[in-house]
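Scroll down for the structure; my scribbles are underneath it.
All protein chains but one are shown in place.
Every chain is named by a letter (A, B and C) in the order it is written, and numbering of its residues begins at 1.
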Amino acid sequence: MSALHFPTRIVDTDILVIGGGMAGCGAVFEAKYWCRGKCKVTLVEKANTEKSGAVGMGLSACNLGVFTTDPDDPKPEDFVQYVRNDLLGTIREDLVYDIARHMTSTIKLFDEWGLPIWRDPKTGKYLRTGRWQHPIHGESYKAIIAEPCRKSADEVYERVFITHPLLDEERPNRIAGAVGFGVRDGTFYVFRAKAVIVAAGGTSLLYRPRSTGEGLGRAWYPTWANGSAYAIPLLAGAETVNMEFRLVVVRFKDAYGPVGFPYLLLKMRSTDVYGKQWEPLPDEEKAKLAKIFYDYAWARPTPTPIRTWVTIQNLKEGRGPDLMQTQERLPDEESLKVLFEDYLDMTPTQVFLWASQNIHPQKQPSELVPTEPYVQASHGSSGGMWASGPPDIAPEEYRWGPNRMLTVEGMFGAGDVVGASGHKFSSGSFTEGRIAGKAAARYVLAGPGKDYKPAISNDTIERYKEIVYRPLEWYHKNRPLTTTPEMPPGYTNWFEIHPNYLNWYQLLTRLQKIMDEYAAGWGMFYITNNYLLNRGWELLRMLEEDFRFAAAASLHELLRVWETYHRLLVGQAVVFSMMNRKESRGYYLHADYPYIDEENWHVFSHVRRDPKTGQWSFRTSPVIHIIPP
Amino acid sequence: MSALHFPTRIVDTDILVIGGGMAGCGAVFEAKYWCRGKCKVTLVEKANTEKSGAVGMGLSACNLGVFTTDPDDPKPEDFVQYVRNDLLGTIREDLVYDIARHMTSTIKLFDEWGLPIWRDPKTGKYLRTGRWQHPIHGESYKAIIAEPCRKSADEVYERVFITHPLLDEERPNRIAGAVGFGVRDGTFYVFRAKAVIVAAGGTSLLYRPRSTGEGLGRAWYPTWANGSAYAIPLLAGAETVNMEFRLVVVRFKDAYGPVGFPYLLLKMRSTDVYGKQWEPLPDEEKAKLAKIFYDYAWARPTPTPIRTWVTIQNLKEGRGPDLMQTQERLPDEESLKVLFEDYLDMTPTQVFLWASQNIHPQKQPSELVPTEPYVQASHGSSGGMWASGPPDIAPEEYRWGPNRMLTVEGMFGAGDVVGASGHKFSSGSFTEGRIAGKAAARYVLAGPGKDYKPAISNDTIERYKEIVYRPLEWYHKNRPLTTTPEMPPGYTNWFEIHPNYLNWYQLLTRLQKIMDEYAAGWGMFYITNNYLLNRGWELLRMLEEDFRFAAAASLHELLRVWETYHRLLVGQAVVFSMMNRKESRGYYLHADYPYIDEENWHVFSHVRRDPKTGQWSFRTSPVIHIIPP
Amino acid sequence: MPTFVYSSLCKGCGKCVDICPADNMQYNPKNRKGYNADPIMCAECMNCVKYCPEHAVDVRPYADFAPLGARVGVIRDTKKNIIYWRIMYRDGTVYEMASPIRTTPWGSAKGALEYPERTDLDSELLAMEDKPEYLGFPELQRPKQAVRIVGSIIKAKQQGGSGR
Partner (left out) sequence: MPTFVYSSLCKGCGKCVDICPADNMQYNPKNRKGYNADPIMCAECMNCVKYCPEHAVDVRPYADFAPLGARVGVIRDTKKNIIYWRIMYRDGTVYEMASPIRTTPWGSAKGALEYPERTDLDSELLAMEDKPEYLGFPELQRPKQAVRIVGSIIKAKQQGGSGR
């Protein structure tokens, strides 16, 4: 099976949106709204847009809702203050504010399109489960959002996986497009564009999961979130921000059902195994935690990293696991069904687990655990790519290009891609996609992108084609060397032992083990130190070298190999960031610098991979707050 | 594939030895020595005796050597004092003493048979690597021992896996034989015997291993150590001792090379990542540890559970991993090769790992970790079966039958089987096999076993036959229900999803996850509490129920199913013991009783599974010391 | 619950293959049926189950933590726009539930070009935000009392005296 067997297809467009998840759909819609007939908007998506991305299994709430003049509704300032506390200070307030001020139009559009948002029967207003969230019947959330997106795009390429960005060959640090392959028929795709919006979601399965064997897939963030969001910009030479601030959330043990709904809508509380309450967190515990987390420990609600920290400590010191006291707040079958429906619409496994283990939430509590770390920028973490801010409100230092342009000319980001601006969730990601969509439209219609023509040589295209299909060729060339029986077509031989190649699963388990053991995974109770990080870095290097011997028996496995390679890049960015931040801020403890250091480290961390040499570099930049304390 | 297809073969013998490892070979040799033509000795072994058991990959030392009048050599008393301290007090001194006083003849026999034991070139005496150990060139250790064993046995059945003991149908609590199946041709074996010596080795893979993916097999104790040693006696209703005292050893990270050789022969030291030395343990640290471990902390050498504890704490508190400072003690290539040869003869993976990661031990240190817990009675742990002591020296309370008879009439144990008498290792296990062998010979020639005739009905035989092959039948009956492609013959479909059955790998990963998370595995940093243990117990029950739906596609998978079932029984015995011992003595911390309690818990713990009802019960018995403090 | 396909029910239409976000579901040309080729990457999202017109796809919860014996039934009715669930516990307890999935007919959501065109490409207002009910405010919000604090906000708070 040689690369030459697959046809090459070149697609020219003005704006290329990579990833049709929440942010990508917002970007396509908004870009087209402004482009009209004047610029072409193309979407490329690795799956089926109707059920792709983190919302592909549905959701039970828009975790970011409307901001209005109504005194009952929050104002953008409130949200910035909340996010600032929740993410321990180092956020981009311009970006966070920007999302809040555009949220209402997003929710209105969702409503119009048919998303069942719960309303207060009396006032007709959208209900809230907490201060920011609207509960929904969200089984078809993504399918509903995909509809206007598909209608808006000029062209949609589905089941096409983007492997590499293309840089302009004449202008340094200028994006020119991207390449990838068709997962169904193997077509090699070359997209050439004036502006590229990366909206490729977050990263799961980067760390060893708590699940094992066939349960590998039981991550909170879905298995298909493979880190292209950061890998594609990193390969183009874009800068990250705060990548050490990986996300570790508290979840129901094993099934990983989220906890916001029980805490916020059902007002449940959680305790340790002796019945002592830890969430809502009692004041005397806040006072103790303030010794490590300073004033952040007193924030209301308790910041997510501190809530997670409590669960970690309880487990570590033998008081765990924390228990969600579900039975206290489920007086009747109706309320139980509300709980079930919440999960069936979002994380069906949670209900399946209760049913399988005969756990009746109306009668007994359920165990909670801290998850393995994820990298994604839309929930309670601040790691992601470094993006330019809104022209009207961002401090000058944060304005090097159009809104949401990364540090590579012409390359934009949104949703899980853009860091230091967490708590956007599904609806905020859609909003940020819209922001980036308008900025990109302006960029190609009236900005520096207007007269740009991508310069990409045929040599480059052929070189990438060879690179992309090499795992397939390598496999078929080497396969017959051993007596290992051949598998049925399309079925992976997970545990094939071959001297000359490794399959994606073998590469992935190595990556996960390194990240877990050296970069503060659950297996180390989220601790690391300089020694471990340096050693982990070396091991990641060797893994990177071993990707030369990656093998794929099928196009499906080829997809997996490239997904895994993207995860590796994310892992490198995380470890390099952790190696350089000399304090502990986030969901881990750096034993050499075990405290938050407000004096020296209330700064952003940035890493960059030089696209020519593959060398990594690090710098910090100041945090500039624009909203009063 | 129906059970009826396989022939049944009935074998009558006087003494049946289950497991031809170190203890089994010793038992066969000694039993035959005394039986001569007067009683028949039969060996049944699941693998090839030449390379079976824990010594199947070779060893680099007889960890228990000669005891003689020579003032340089230790005396049995010394050994008892050492083992008593090392295992934190609760040992059977009669059993330990008994092994020591018979060690010299064992080593002499090994020497005669051809085992290359290192000698002092000047004195001609066996060299020592520590106080008790003789280094050897042990690649063929097991093959050499197997030779006299095979010659001694009247009949040897290899590749026959014993699944269940047979109890006499007329006399309560009387062993009558055992059943199993031929792994190659499927023959159903029924052994009827007057005495059964169980010598079936230890238990690996009971807990989630630190390794993952294809590395599942990288356990210190080998993958084939599947716990039949305890499962077979438990199924017969025999009592255990101290099963909560699972073994957690310090090993080189990932490859799991043992550390005795570098510490004792090469006099290496280990430090934390900051260079602080922890082994040999400095006095000021002993003083701190004495707060938890009392006087045991001052023992020399530092007891194994305390050495392991130090490594655990260093890792947990961010000073880890401990580093073996190999480079300090490898002055030349010769010494490096001594190190390499040590591992190539015992744990080849250790050398492969160094070579794969470009770690040059003469230049840089190597990481150490505490392993996942094992259950085996011959190293630094005291969990195992409860056995009667030597008639001439055991306290009366420990003499309910012949030497090494378990609490089931006619059933003996040796090696990893017999608990509360650790540190016998390979050579001590062989010796204990010999002790049991002579006792069994006496029992069938001149004792209560003399006129015994096993009473086992045909019904029972047919019932067991059905039970044993059910996983094969169940698989083939249900297989066609789904569209999952069929695998090449003999190849396991690890991740097959079927509504009606689970394969061994799925059962095993569930077991390992439960044990790790609820019963103080590495994933919990070896902590547990009452809540966790009770919940773990419930989950093990459900897993036990799910074994009704175990499936096997081949005889190989049938072997794996039964191996896994035996592991489950061991897990249940461990958890039930942990639930009941209300202190922390061993390689774990019971958070509800976090200290050793010399006042109330300097006792043996015993659990028993009623063979009729499957109910578990617990009792304690006093520790009686016979050697002065 | 990684999923699997009942042989007797599958008609080989490929809908499960088409929808699976993980690319797990594959089509076997040999027997012309769908199957889960990559169960360890299955998130139990249930899309293949919901989209199969023959109800040939079913789930069996992750064996590494879920005991056998629970059963799940789901029907996603895109005419009535309701999803029906039936959950049976291992112990036999049964729950049935139904929830709406959409408030408008499928295909009715408007694309960008169906919304009125605007010319303020230069403004920071997004689509429809020229209308206050979409914006939530009479005009685009900007920080009311913008400040510029570089570095620790805790320190700034302490200095500003507006601490907790």
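Some notes on this structure:
The definition used in the following text is that a residue touches a chain if its C-beta (ideal position, glycine included) is under 8 Å from a C-beta of that chain, and two chains touch if they have at least 3 such contacts.
Because the structure is predicted, anything quoted here is derived from the model rather than measured.
The chain that is not displayed touches the following shown chains in the complete assembly: A, B.
If you put the hidden chain back, the residue from B:Asp72, B:Asp451 or B:Glu599 that touches it is B:Glu599. Considering the full assembly, B:His102 is the residue among B:Lys40, B:His102 or B:His379 that touches the omitted chain.
Within the full complex, the residue among B:Ser211, B:Gln277, B:Gln327 or B:Asn530 touching the omitted chain is B:Ser211.
Residue-level contact of subunit B with the missing chain is found at 28-30, 32-34, 36, 46-48, 50-53, 56-57, 66-69, 73, 75-77, 84, 89, 97, 100-105, 108-109, 112-116, 137, 139-140, 143-144, 147-148, 150-152, 159, 183, 211-219, 222-224, 254-255, 294-296, 298, 336-337, 340-341, 344-345, 348-349, 351-358, 360, 390-393, 395, 403, 434-435, 438, 441-442, 445-446, 488-492, 494, 505, 556, 559-560, 598-599, 602-603, 622-629.
Considering the complete assembly, subunit A touches the hidden chain via residues 480-485, 495-499, 502, 506-507, 509-510, 513, 539, 542-543, 545-546, 549.
What we mean here is this: only the chains that are shown with their structure count from here on.
With centres defined as mean CA coordinates, subunit C is found 15 Å away from subunit A.
In this assembly, the C-alpha centroid of subunit A lies 45 Å from the C-alpha centroid of subunit B. A straight line joining the Cα centres of subunit B and subunit C is 49 Å long.
Under the contact definition stated at the top, the residues of subunit A that touch 2 or more other chains are 211-215, 357, 488-491, 494, 505.
Looking at subunit C, residues 2, 28, 30, 39-40, 42, 63-65, 67-68, 90 sit in touch with two or more other chains.
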